[in-house]
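Removed from the display is one protein chain of the complex; every other protein chain stays in position.
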Amino acid sequence: MSTNNALLEAKDVNVAFGGLRALSGVNLTVNNHEVVGLIGPNGAGKTTMFNTICGIVTPDSGTLAFEGRDAGWPATDQLAKLGIARTLQGVGLFPELSVIENVMLGAQKFARTGLLSASFGLNTRDEKDLRDRAHYALERVYSASISANRAGSLSYPDSKRVAIARALVSHPKLLLLDEPAGGLGAQDIEWLNRLISDLSGEMSILIVEHHMDVVMSVCDRIYVLNFGEVISSGTPDFVRNDPAVITAYLGADA
Amino acid sequence: MFQLLNTLLIGITSGAIYALMALSIVLVWRSTRVINFAQAGQALTSTFIGFQTLKYVDSFWVALAVAMIAGAAISALIEITLMRVLLKHSSSGAIAGVAPIIATLGLLEVIQATITLIWGGADSLITPPLSNTGFTIGTNTLVFSPMKLAIIAIVGILLVLLSLIVQKTSIGLSLRAAAFSPELARLAGVRVDAVRTAGWALSGATGAVAGLLLVANGNGAFSTASMEFSLLLISGFIAAVIGGLESLLGAVIGGLALGIITSFVLMYISDSLFFIAPFVILLLVLFIRPQGILGKKGGRRA
Amino acid sequence: MHKLSNKVRILIFIVLGFLIYLLSNNVDELRVYQGAQVAVFVVGIASIILLTGYSGQVSLGQGALLGVGGYAAALSHLHWHLPIPATFAIAILAAAGAGALLGIAAARLSGPYLAGATLALAVGLPSIANQFTVLGGEQGLFFDVGFPPASFGEDFTQYKWFFWIASLATLIAIFWLQNVMRSRYGRTWKAIRGSEVAAELAGVNIARAKILAFTLSAGVAGLAGALLAMTIGTVSPSAFPLALSFSLLTGAVLSGVTTLGGVMIGAVTLVAIPEIVGTIVNRIGATEAVASNLPHIVVGTLLILTVVFVPNGPVEQMRSRRLKKGSSL
Partner (left out) sequence: MTLHVENLTVHHGAIQALTNVSFDVKEGELTAVIGSNGAGKSTLLRTLSGLKSASNGTASWKGHNLLHGKAESHVRHGVAHVSEGKSVIPELTVEENLDLGALWRRNKNESASTKREVFDLFPRLEERRKQNTETLSGGERQMLAIGRALMSKPELLLLDEPSLGLAPLLVKQIFEAIVNVTKQYGLSVVLVEQNAMGALAIANSGIVLNLGTIATTGSAQELISNPAVRAAYLGY
């Protein structure tokens, strides 16, 4: 899968926690404007893979290239600058902040003024710019009417929308979605499907998801992890009929 | 040479007392994951209760026992009335992480004012049960006295006793299980709330011994405004941190190390470093080995 | 949260200043002096709100940072004969420097470790004064801001002068703090307090943000220290005891540590409770021991109750109740 078209290319990633091998020799590529799924049974290493890409877990070995350049293993706070944004499992919003403030945080890299101008209240244009960007991102996932609400008071589906807006506001080239459909009802899942196909024109997307309907319908390609290894990869149709996948999910006698 | 021996013995004695306070702090930390800054006040209260007992009974050892029981009762009461409510109410929210710390500071203020109200004013005196005049070797007199020897012995006995309780008895097993994994302990049928109360009670009794021995180690005089008790708390905390906050043995090693180092600094560098030396030691430990001497990696950001 | 425009805020602060001015002309000496105390506490508490309420780090040693500010102001006044505003600036810078150092240590620590380290600092730092003769030992140093200008007239008292200086400094400090807290820096701190991982993913450098919070908070504390030194006329180790750190923390919790909105509540409570309790005790004729200890019991109990039942403070409590009722703004 390694082509010039690759946006993110992780090679031979190995991670061990103590004696436990969480990832062994994982290769994963996400091409430009591609929607890629990462699935597997509980404890297969999906979240570890996400955390490794995001610099939260440091791998024992392996390389990561982004846009064709060796990116090392980036520090977590540098991801946004690099052009990678991620939503967290569950919600991951800051409950004490308002919705708009939550989204503005994701746009921080566009801020131009520093502490001094903030001290004298001379940052109003900057703030307005961030606010506008946040507003626009919120409109993409929802009407911006909830922007003044406290994030902690939102319903679960609304929180998930805001979390996606916070990722989108940084104009990522690669969007990592960690279980975006978890806890959502049928209507919201439909909305999510539509949003992902909309976004796929603008950016690449890597999804960890248990909700198979979502994965199978939105993904161009799927990687299946089990015991920290990629046991299968390919189109949704190929993967769902791969005996190795069926065994991994349903058990030995399937 | 003689001075060296003296300095070492002084360090071991005060280190033994710090170790007791550290044990007391570790017991609370392990049972509820809270640093109880009110422990200085509790130890002082227990000491006053011992002092009060001495007015009726003419035995330091009886007073010590009464103080231990009182210390245990006070500590258990605090756990039941304050900590349970606190941990239930403020487990989330903006200041969830610091709420217990602030609450124990408030408690310290209340305790300190209350004992000042009861025993304030004049200095109080507890005559040490044993002589504080040093042993003599040939023509030299050591600072090391029968009382200091007794202090070290008591701390040694208490450490062995506490270790036996924690390592060998079923209450100790419950304590450890509840500390490491409250959820699994519950699933195994351990009444975690009661176990926590027991941990606090043990801590209160240990703190009471620390308080009385601190007074007996000096000239016996103390007051409600004793700076020594604030220092005892901080030394105990630092000793506990040096030991890694989790381990009883670590607390004792931390206490002794702190006592000996401080003693040498005061003797050979400057005695005006009394307040600042422990602080410097704490910072050094936190920078060089953030998990403490016996601590495990990763526990520091708890 | 309602966001007022800067112009409106400046206007409000000017009006506040005018009200304070009117007030100072219409109350007696004691009240004026207490007013200056309130101003000192407001600044000190605000420094804790920035640190604990915003960035989520706890400092039990804020009193020591006030001490750094107080000594810096006194030294620069005694040795360099700087004008008063400049001594305040030195106080802010010196304390901020100390805060930055502390912040570097603090960025590695959290929870009980940070609390213990700052507590040890609060006990240890004041005793440094005894180490250096230049700091004046137990007696400390004088810090005399001088008499009020003669043009204010004969009636203008020294206390009133303190009150004016303290109030003006406080208004400026709070205005500045509000600016910073409303900016992306305030947002960043609140985000860290919520979740470090999520903040990092949003591009926040956690260590840098924490050190910045410690530095700015210490600078504000330094100003409070200089003001405190002004009101008592000297700086000495006993002026910055452990109890001062605890008082400020208490004031911050009573104010509601997550917002500047209630900062007056804590400051006034700290100044008023001893007096109110004292009056009551005298009325019912209790002993002096009761009179001097009851205030501590009341304050301590209040602190515990606040932490347990209104951990975010009275102002936030009211605001969230209003929000729950449905109005979204």
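Annotations for the structure displayed:
So that you can tell them apart, the chains are marked A, B and C in the order they are listed, and the count of residues begins at 1 in each.
One rule holds for everything that comes next: a residue touches a chain if its C-beta (ideal position, glycine included) is under 8 Å from a C-beta of that chain, and two chains touch if they have at least 3 such contacts.
Every value quoted in this text rests on a predicted model; they were computed, and no experiment measured them.
Hidden chain, full complex: it touches shown chains A, B. When the missing chain is restored to the complex, the residue among A:Lys11, A:Arg131 or A:Arg240 that touches it is A:Arg240. Interface note: of B:Leu5, B:Ile69, B:Leu117 or B:Ala177, the residue touching the hidden chain in the full complex is B:Ala177.
Of the residues in chain B, those that touch the hidden partner chain are 170, 173-174, 176-177, 180-181, 183-192.
The omitted chain makes contact with chain A at the following residues, 20, 41-43, 154-156, 159, 179, 182-183, 210-213, 215-216, 227, 240, 245-246, 249-254.
Keep this in mind: only the chains that are shown with their structure count from here on.
Comparing each chain's Cα centroid with the centroid of every protein Cα atom identifies chain C as the most central.
When the interfaces A-C and B-C are ranked by C-beta pairs in contact, the top one is B-C. With centres taken as mean Cα positions, chain B sits 49 Å from chain A. Chain A and chain C have CA centres that are 42 Å apart.
Note on chain placement: the centre of chain B and the centre of chain C lie 32 Å apart, centres being C-alpha means.
The residues of chain B that reach two or more other chains are 94, listed in rising order. Chain C has residues 193, 258 in contact with two or more other chains. Interface of chain C with chain A (complex): residues 1, 6, 9, 176, 179-180, 183-185, 187-188, 190-191, 193-195, 197-206, 212, 258, 320, 323-324, 328-329.
Considering their complex, residues 29, 34-35, 37, 82, 85-86, 89-90, 93-99, 101-103, 105-110, 112-114, 116-117, 120-121, 230-231, 234, 237-238, 241, 245, 270, 272-276, 278-280, 282-283, 286-287, 290, 300-302 of chain B touch chain C.
Contact residues on chain C toward chain B in their complex (touch as defined above): 52-53, 56, 58, 60, 105, 108-113, 115-117, 119-121, 123-128, 130-131, 193, 242, 246, 249-250, 253, 257-258, 289-290, 292-297, 299-304, 307-309, 311-312.
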